[in-house]
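Here the structure comes first, spelled out in structure tokens, and everything after it is commentary.
Heads up, one of the protein chains got dropped from this complex, but the rest are sitting where they should.
Which chain is which? They are A, B and C, in the order written, and residues in each are numbered from 1.
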Amino acid sequence: MGVIVNDFNIMVGTVNGSGSQSANLVLMRSIFNMGVPIAGKNIFPSNIAGLPTWFNIRASEHGYMCRRAGTEILVAMNPATAADDVAQMAPGTLVLLNDTIGLLKERTDLRLLKVPFTKLVAEISPEMKLRKLLVNMIYVGIVAQYLGIESDAIDLAIDKQFSGKKKAADLNKAAVRVGQRWATENPIENLGYRIERREKTKGKIIIDGNAAGALGAVFGGLQVLAWYPITPSSSVCESAIAYLERFRHDKNGKATYAVVQCEDELASAGVVIGAGWAGARSMTATAGPGISLMAEFVGLSYYTEIPAVIWDVQRVGPSTGLPTRTAQGDVAFTYNLSHGDTAHIVLLPATVRDCYDFGAEALDLAEEFQTPVFVLSDLDLGMNNWMSDPFPYHDKPLRRGKVLSKEKLDQIKEFARYRDVDGDGIPYRTLPGTDHAKAAYFTRGSGHNDKAEYSEKPHDYKAIVDRLKKKHETARSRVPQPVVVTEPGASIGIIAYGTTHHAIVEGRDLLKKSGIKTDYMQIRALPLCEDVLRFIENHERVYVVEQNRDGQMHELIRSYGRALTDDKLRSVRHYDGTPIDAKSCVDGILAGEKVEVN
Amino acid sequence: MGVIVNDFNIMVGTVNGSGSQSANLVLMRSIFNMGVPIAGKNIFPSNIAGLPTWFNIRASEHGYMCRRAGTEILVAMNPATAADDVAQMAPGTLVLLNDTIGLLKERTDLRLLKVPFTKLVAEISPEMKLRKLLVNMIYVGIVAQYLGIESDAIDLAIDKQFSGKKKAADLNKAAVRVGQRWATENPIENLGYRIERREKTKGKIIIDGNAAGALGAVFGGLQVLAWYPITPSSSVCESAIAYLERFRHDKNGKATYAVVQCEDELASAGVVIGAGWAGARSMTATAGPGISLMAEFVGLSYYTEIPAVIWDVQRVGPSTGLPTRTAQGDVAFTYNLSHGDTAHIVLLPATVRDCYDFGAEALDLAEEFQTPVFVLSDLDLGMNNWMSDPFPYHDKPLRRGKVLSKEKLDQIKEFARYRDVDGDGIPYRTLPGTDHAKAAYFTRGSGHNDKAEYSEKPHDYKAIVDRLKKKHETARSRVPQPVVVTEPGASIGIIAYGTTHHAIVEGRDLLKKSGIKTDYMQIRALPLCEDVLRFIENHERVYVVEQNRDGQMHELIRSYGRALTDDKLRSVRHYDGTPIDAKSCVDGILAGEKVEVN
Amino acid sequence: MAEQDQDTPAAAPAQKMNKLGLSLLNYRGGKSTLCAGCGHDAISAAITQAYFELGMNPRQVAKLSGIGCSSKTPAYFLGEAFGFNSVHGRMPSVATGANLANRALNLIGVSGDGDTASIGLGQFCHLVRRNARMVYIVENNGVYGLTKGQFSATADRGSVQKKGERNTYEAIDVCALAIELGCDFVARSFSGDRKQLIPMLQAAIMHSGTAVIDVISPCVTFNDHEGSTKSYDYTKAHDWILHEIGFVPGADNIEVEFDPGTTRDVKMHDGSHLTLKKLATDYDPSVRLNALSVLQQGKADGKIVTGVLYVNPNSESFADSLKMVDEPLAHLAEKDLRPAKSCLDQVMDELR
Partner (left out) sequence: MAEQDQDTPAAAPAQKMNKLGLSLLNYRGGKSTLCAGCGHDAISAAITQAYFELGMNPRQVAKLSGIGCSSKTPAYFLGEAFGFNSVHGRMPSVATGANLANRALNLIGVSGDGDTASIGLGQFCHLVRRNARMVYIVENNGVYGLTKGQFSATADRGSVQKKGERNTYEAIDVCALAIELGCDFVARSFSGDRKQLIPMLQAAIMHSGTAVIDVISPCVTFNDHEGSTKSYDYTKAHDWILHEIGFVPGADNIEVEFDPGTTRDVKMHDGSHLTLKKLATDYDPSVRLNALSVLQQGKADGKIVTGVLYVNPNSESFADSLKMVDEPLAHLAEKDLRPAKSCLDQVMDELR
């Protein structure tokens, strides 16, 4: 077997709260600093400290960023899971085992190295508290040494991780050196994996989706942020707060924004709607349980036509479900959130760049369409580290929608809050406080006519909801449109969205190797547009790949599509809480194509 | 023109809080007492007193019970709407106008009678307060006299309405007499409408759907009722309380039930789930806004597999929407209520008999399937008066589902709360307080294995949600099955559910007259069953008729159905807040059939 | 200046103008659809009068409410003001959002006892805690009027429903709660006491944080019978009036004359004066525990305590505590909202 260069997984099994997170990030960034694309995924429990956590670093020459099953190098630091972790390894895996951990069954088919971490770390610091943290840097040194990661790359990563704290950086570097030395003293023959310098990460950034979304919102003119903490969405708001605090004060140091940590998600939704009504760009972020609680308010926002942006960083299950696992389970629910007939704009970011773009775009769309806009991220995108090209500065004017100022009111004969003046279903609005005789109107649920007057008349109600539907139709072509990638000669299509995208990118290459050419449509928003139907028409079979049990997007497409048969449109689903990998999607498609799956 | 017998509408336009409701019920019941089928619909505003209200009495020889557009006899008592009410009448309509109301435009094409109500009522009572109420009985007398309704029939109705209160009854009878006398003194030539005695209502009852549902629940062993008032569902609970108070005390006068008026719908849902968990048959009733608020709890109930019954008496719109108008707008939302992948059992009553049956059936299904069960009624069914055959006593044992008692636990080796022992996806449960070493388990969201132990393992989660899906599949054949009515030679099918049923019953007769034969499938529950697909397969075209904007059931059928094309399955919708009438549904179908619509 | 103080007997009362040159008509709203005699209508009239007399631009006012008969009333006063009839029990959060988006708006929230003390209790408490600047009125009739008369959470234990049912729950006293939660303006009044309510409202409108006024407002249709403790008769008979209230707007810059022996003077944040004329006892509304004791005592004695229960005129509003710019956020221009390109570049650099 030859040497595999820049294409393998490193898995670290550890305990949360043990400080291994910094070490893992340093290891990941060291590879990145070698010019090799990486993707880091943290698999953590729903508690604060003391439970098993795994961190997977994927190095990928091709820049594949989805989860990849299989581990080439395992660092087993957690006594509680080491036996299990080791048992799951394929023969030949390199395992670094903390030598204080005794294994019941020693496997001879692995390359198992017992590392005297406790002894090694003792050299570096006499302080027990520090040792607990530094021990992790030792495995960074060992792994780096075996893989040929250069010291410069590591030091750069450490400086970044402990930026400003030179003493800490130096201590950590010392720990890395100890690890490197130990590895040099304990060489491995024919390891078979190596990191080689490349130029593939130059200028790139590493960021998580939540921070990226926050950045987009802050540069998109976010004015009011209301939130209630919930994993995995909290860092959307926490990052936004940090950026707001840095960049959004006037010359007197006063805030050009407001943040409210609310008592719950009902309140967050209310604040966002109240602020949207009064003319501020407002947003909140939550996860499924919060979405459920916001249902009534979202319906109000839809019927009263008030802008509101709601991020849903999707996780698994109800309440104590699997709050630290990922899913795309809220697509259908958010699209039609609230009782009665409703349909909302939903943006579906796949990358951190999308998060950044949609952070601003959602605010624009909400004000343009005067309606709630959802951004459906997920835990994998939101909380993991992703490599990306740097984000461009958006300098197009903010789209504030059809707002009638005092001056504009002077120019028009009549103002009717809910009238379809332009034929696009989107009415004009005025903002509270506008000092004009024609400005004021009374906002209430659906019981109103086009002048916002109370009405229980059948035709008034029907007119309102028909126009709302028209507005939704208008949105089809104005939300972010799908991106299509084709392969000459392909008769099979794949549709995916959100983080499933990354599994498709790799999956298509794998499929191609199996002789199956595919075209790929990445859906980026709801409502769906005509192109989706054309894409389906133009292919023999189309696989909709997603991360939920019920094939929610598959159903939405079937619902939207005319004359779609199941024979043509097929559903591939992955829904065990882990991010979808390329293999799951390939296997699903191969099964559909009745190709033998290995 | 001949005389139309037993087949016309009487509309009374009045003011709510004016006491006309009793008069309208007496008039309706008088016709009923003549043996002629009736249906009464109250169109009332969302306030307490002083706003326009209309009451429509349909007399129907055929027993059609849906709304029928058009008015043959108008009683215009409300100065605020009289002009409008009168303007809408077709030529020839008999209009009884309170002579204190001046009309701007007098129409000569109507048969307009100005009735000196104020003068007439003065004869009966000197008390102003009483006069305000009694004035309404005068129009009862007049209309009854013109139509040939016998005094016996009226007196019987009055005795029922004022049961026990002889003095009130006598006063009201006197007012009726005054009306009758006035009518006799002011005869109409060739009125063209008449009530003739029939035998079609013998033994029948008149009840509203909410009371019927409450009765079903109380006779179905309801133990805990939690509620928060909301129109149009309040009377489900208020009726249940009345029946519970009458029939559900032990020999010491102690209650065998508990009722909690909660602080909101979140709390109602919580109480129902807590009670269901602890082993009581529990239920709540609400409308759309409450459903929205219950979303999180319903997801918990689904994943933790706790029985819960939730009535949704559907109304229109959000909050201040049209809370006193009817709709079938919550079908899709309740079916998949809560974030993540969920699917619930939903019962769809069409008649008051269904309400009664489902009142008990929902409690059975909830315990059998250990899951939330919705009953989707609507304002039209819930709050209007419907004629029905009397309800049979259900004497089959209550179905309490798979509960392991202390004794049963002794007999089994292991108890695993979430294990699929029987292959139907439904696990066994124990009730809190069971004094057995094997009994206790810990209830939490989806993060558990089949022994109810905490687990974040991918395969544990997948196993749980796959089994939940299986359970839902099991439900397909165990929920109330569709009812099919056929017409020899029909190639067109109609699918409807809930109150739309009544428009279909009449609509099919109308269609037949237009030469279009139809078969009809009445869906009575979700999840859908295979029969629905077979019904579609067996017809050239199938119209799904319903009362919401987005064709929600149409979409659910398309989602469930394989290989259904839009060309075959079509959607007919009525959604202006009024109950669907036969004509709307016929017009929709004729348009689809490209038959000229008049 | 202060035109409302000039008594011009020549002009018909309808013509009377306030300092903005507006007549009472400019402060009226749509026609009420409530039951004739409903306490809520009297409160709407008092609100109309209070704003008119203050000479506040109605277009700078925003009216918010939840759901209920009470929550309908914003449609019946200040027709020139923007209104928002939101969802049941959640107006406080909507008002908070509106306050943050445009702090120059003068907010008035109208709620019911069900809307506030039943479904909305959590939001009410948290609004008070945040101290967003607004007047929050509870039109308290002890029942859910709009859903036909069920007991609400403010119904007194032992009080009797129209159909005869007796309430077995302890009543929630929203004033006591607000005081306990740190609210800096808490008062109770009676819809039948216009003389008390109008100046109380004016002081509340000028208060710099959340001002809570619980107004007993009888529901003539469902809760005005014997056995009710929220009927007109009962309230009149059991009203324990703490003091006679007066209000002198600060903008008028008039030196207030009052006798320190008989009248307390509270100088509000904006310089206006709330005067409290001593009645039977001398009540000091600047001590929280006083308010709690007087409420407990009222409860023990079967009295309804009305008046300004607690006031701290130096209340730091939510917007201030957030250190927001003075200009309403909603009025900020794009340049204030989008940071410069250099800021983004800086962040990108850090992420490399």
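Just so we're on the same page, contacts are C-beta pairs under 8 Å (C-beta built on N, C-alpha and C of every residue); 3 or more make two chains touch, one makes a residue touch a chain.
Here the structure is a predicted model, which means the values were calculated and not measured.
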Touching partners, among the displayed chains, of the absent chain: A, B, C
Residue touching the undisplayed chain, where the options are B:136, B:282, B:314 or B:474: B:282
Selected from B:206, B:309 or B:589 as touching the chain missing from the view: B:206
Contact with the hidden chain (one of B:297, B:311, B:374 or B:418): B:297
Of B:12, B:51, B:143 or B:226, the one touching the omitted chain in the full complex: B:226
Chain C, residues in touch with the chain not shown (by the definition above): 118-123, 125-126, 129-130, 153, 168-170, 172-173, 176-177, 180-182, 288-289, 292-293, 296, 321
On chain B, residues whose C-beta touches the chain left out of the figure: 203-207, 215, 218-224, 226, 243, 246-248, 250, 252-260, 262-264, 266-282, 296-297, 300, 390-391, 393-395, 397-398, 431-437, 439-445, 454
Sites on chain A contacted by the missing partner chain, in the whole complex: 17, 45-51, 228-231, 234, 261, 263-265, 289, 318-320
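Criterion: only the chains that are shown with their structure count from here on.
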Pair of chains joined by more contacts [C-beta pairs], A-C or B-C: A-C
Centroid-based (C-alpha) most distant chain relative to chain C: A
Distance from chain C to chain A - Cα centre to Cα centre, in angstrom: 44
Overlap residues in chain B, where contacts from two or more other chains coincide: 45-46, 289, 318-320
Sequence positions of chain C contacting 2 or more other chains: 85-87
